[in-house]
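Of the protein chains in this complex, one is absent; all others appear in place.
Right after this comes chain A.
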Amino acid sequence: MALSGMRGLSVFISDVRNCQNKEQERLRVDKELGNVRTRFKNEKGLTPYEKKKYVWKMLYIYMLGYDVDFGHMEAVSLISAPKYPEKQVGYIVTSCLLNENHDFLRLAINTVRNDIIGRNETFQCLALTLVGNIGGREFAESLAPDVQKLLISSSCRPLVRKKAALCLLRLFRKNPDVVNVDGWSDRMAQLLDERDFGVLTSSMSLLVALVASNHEAYWSCLPKCVKVLERLARNQDIPQEYTYYGIPSPWLQVKTMRSLQYFPTIEDPSTRRSLFEVLQRILMGTDVVKNVNKNNASHAVLFEALALVMHLDAEKEMMSQCVALLGKFIAVREPNIRYLGLENMTRMLMVTDVQDIIKRHQAQIITSLKDPDISIRRRALDLLYGMCDVSNAKDIVEELLQYLSTAEFVMREELSLKIAILAEKFAPDLSWYVDVILQLIDKAGDFVSDDIWFRVVQFVTNNEDLQPYAALKSREYLDKPAIHETMVKVSSYILGEYSHLLARRPGCSPKEIFSLIHEKLPTVSTSTIPILLSTYAKILMHTQPPDPELQNQILAIFRKYESCIDAEIQQRAVEYLELSKKGAALMDVLAEMPKFPERQSSLIKKAEDTEADTAEQSAIRLRTQQQTSNALAVTDQPSANGTPPVSHLGLVKVPSMANTDRNLADQGETEPDGTLTVVDPQPPSVPSPDVLGDLLGPLAIEGPQPAHNLSSGVGIAPNAEDALALAPIEEQTATVQPIGNIAERFQALVLKDSGILYEDPYIQIGTKAEWRAHHGRLILFLGNKNTAPLVSVQALILPPSHLRIELSLVPETIPPRAQVQCPLEVVNLRPSRDVAVLDFSYNFGVQLVNVKLRLPAILNKFIQPITISAEEFFPQWRSLSGPPLKLQEVVRGVRPMSLLEMTNLLNSLRLMVCPGLDPNANNLVASTTFYSDSTRAMLCLVRIETDPADRTQLRMTVASGDPTLTLELKEFIKEQLIIIPTAPTAAAPPVPQPTSPPPPVSDPGALLAGLL
């Protein structure tokens, strides 16, 4: 046992340890506290040593969990002691006992500042540590400039500077304005050249926070981060003490890669290339080793590299490496790695289109859902939730329902919500949805929030076909001996509305239904009784001709509750009793509930609302937001006030409902529940005002919005004839926003044969195509995302002259939640790069949506790659001599890419690159066969000469036996090389060269120069 150096303190600690029980301990501690308190009272006789000793004792007692409500002043006063030993104790104990919200701390600001700007290095360190650990806004305002000075001072030892870096980080987090962005970015870039790894590590943490809040200002740091990472990954010039089990500081590597994830893209080709080399090395070079610490450290780096690769949207090849790695990880036994595999796979779903590959691992992931470790189960649940779509919803929901019975209580609520959302989003048919929700209520009623059963009621009300089925199911559940109260609620509601649809079935007469429900009444709480009363009233109304016996029974119940102490029950009983005397008028008053307006599922909203609380906003989240806001920028749409467009974990496919959110709030006031008065003076079947609010309240379909986004291809025409009686007037000017960027979606389909062509809150149009020679078959998948049908659906093809396209019949109505397939037969008549357009329109409520979409039936779909040998190539190449069969052009403004990237691009355009044919390694030669009705199969040869010094220009030569084909193919390839599909140019800030940092934003001259 090492000695503490303070005898009194050691004795006290031993005493406490020797106490036999909690009571003795408390007595000993109380005695000591009394002692300390008295000593502090007559401070005069206290030597600094004693004071120090008592303050330590206080901290020890505090750590044991006892309240120490005095002595704060003494601890703070030690900070201003002249000698180190006392000062040190003051600083340490203060930063443990107090936090930034304590008033006492203000007393110390001046002393702390004096220590920071003073000459004593040790005092500087103590002060920086206190501010770094518990400094608040006030500290930020008064100390930030001093701390900044220390960080960049050349006369300070690294010891002080690393503390200053993190202290500044704390101050920046407390008040971002205090770090002066204008000049600071250059300083940050200089700090990244730091030789001392302690300073570099601390500065990198600071950089992460700065870049996360404003990457624009820190572009000049990007190439430096790549350099740091390169140096670490290659283990060049790394001091031994900064390697951990042979790995160059894994922490610095992780932080550096983290900071890189906050830059939206890396455009400088050489920086990008270096980074990809490093990442490739990490991805391929990380082996599993026996030593746990080494293994963890190298995998910490590997997982961060994976995240960075995903962020950078690397080439296909690298992405598939990542997916393969993750696939391996989720199957290993080592729990940490498996956990991280699952977690990162979920993240991957959010950034790229890898759903299909991940689906292959479904069985493996389900195994993890049954793991004994709850941490792993949670990750598996998240992943299953994220990867769920129409194709696997049945399996996944089935698994989740099964898991529900064994899941621990802490997970059941989340699980129920997720099941309900998946069932709603991906139901292949609506009766399945009803089945799932009823099973859910049956299995985990306690964890099923009201929102869930409200939602099923909405669905049933809005879909007539579903009503008899739902009524029958509800009746079956009521037959069970013991059912959850929520089940009583939902089934009586549904039976009240729709049991008359079952009347002819055995056991479903109004009388039987009534007695079945009434049996449950004694078991339910007062919140359910109003629903039952409403149900009785509805049954009464539906019983035609009236059954006197049933009538008497029900009226007797109403009379019984007429004097009930619960106001809600009493009111309903009185009203129903009176209403029942109205005879025929009863039919109108108690008519079936009107359809609910379509709006965002409150469940999905609920899931989105659970937001994580992190120091820096997650890079993925930032990214998805940036993407969404880019999409909005294209359509010139103001983003919803304050609320960032949400794309929550696993909800990538959910329509971005930011508009609806806003309108919920707006219309809450302008659309009182009274809108429904005409139909139903007092909605009888609703249990409480809250529920009323939820079910009938804000009619948030779409709100007022400027209708100037025609440029995006989405136009809305008001259609007064179709207006719903209930629709608010503003709706007629509402617009429908496409989700995602239409141009980017098209560009993706140029390279792939299946994917999403268009999506908005109501419909999703997917395509899948097969191409054979000059024929093609393209299927349009029209998916209605709503619980109400889409009507007046029209699809017209506007084919260019070189294509013959036949579209099979498109149904006029797409039923709720259904997907219809419309095949298109395409024949290519001659070479042309014109594009066919799909003119698509539908009505949803009052809205007519019309979009014109380019169809991915384009030139490269009619070519087939072929490999060609040198013996075949050169004679052909020579025989096609000069224009018009062979055309050459110097193309400038090419998207910079490495040879490898260009090879991949050409290959995915189906131009087969034949390596080794051209003696110059900077050139690419590709061959392919083009098919059309007029040319039949025709060989095309392409040669691209690149300039390693300038990746933005190249010389391209295209040759084929048909002049039109040569020209069209050349132009087509050119278009593909120039476009930047992943980042719209407007949104992508320029990457400055490493040597020239960007001009400060405030300098108008420099800005102007930049523009010119």
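FYI, contacts are C-beta pairs under 8 Å (C-beta built on N, C-alpha and C of every residue); 3 or more make two chains touch, one makes a residue touch a chain; residues count from 1.
Keep this in mind: contacts and distances are computed from a predicted model.
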{"item": "Options \"Two-component response regulator\", \"Histidine-containing phosphotransfer protein\", \"AP complex subunit sigma\" or \"Replication protein A C-terminal domain-containing protein\": UniProt name of the undisplayed chain", "value": "\"AP complex subunit sigma\""}
{"item": "Residue touching the undisplayed chain, where the options are A:Ser375, A:Gln551, A:Gln821 or A:Asn922", "value": "A:Ser375"}
{"item": "Selected from A:Ser618, A:Thr813 or A:Thr952 as touching the chain missing from the view", "value": "A:Ser618"}
{"item": "Residue touching the undisplayed chain, where the options are A:Thr47, A:Asn101 or A:Gln236", "value": "A:Asn101"}
{"item": "Touch with the omitted chain, as defined above, among A:Ala108, A:Leu166, A:Val456 or A:Leu516", "value": "A:Leu166"}
{"item": "Positions on chain A where the hidden chain makes contact", "value": "1-5, 10, 13, 17, 56, 59-60, 63-65, 67, 84-85, 88-89, 92, 96, 99-101, 122, 128-129, 132-134, 136, 159, 162-163, 166-167, 169-170, 173, 197-198, 201-202, 205, 239, 241-242, 244, 249-252, 254, 258, 293, 296-297, 299-300, 303-304, 335-336, 338-340, 372-376, 378, 612-616, 618-620"}
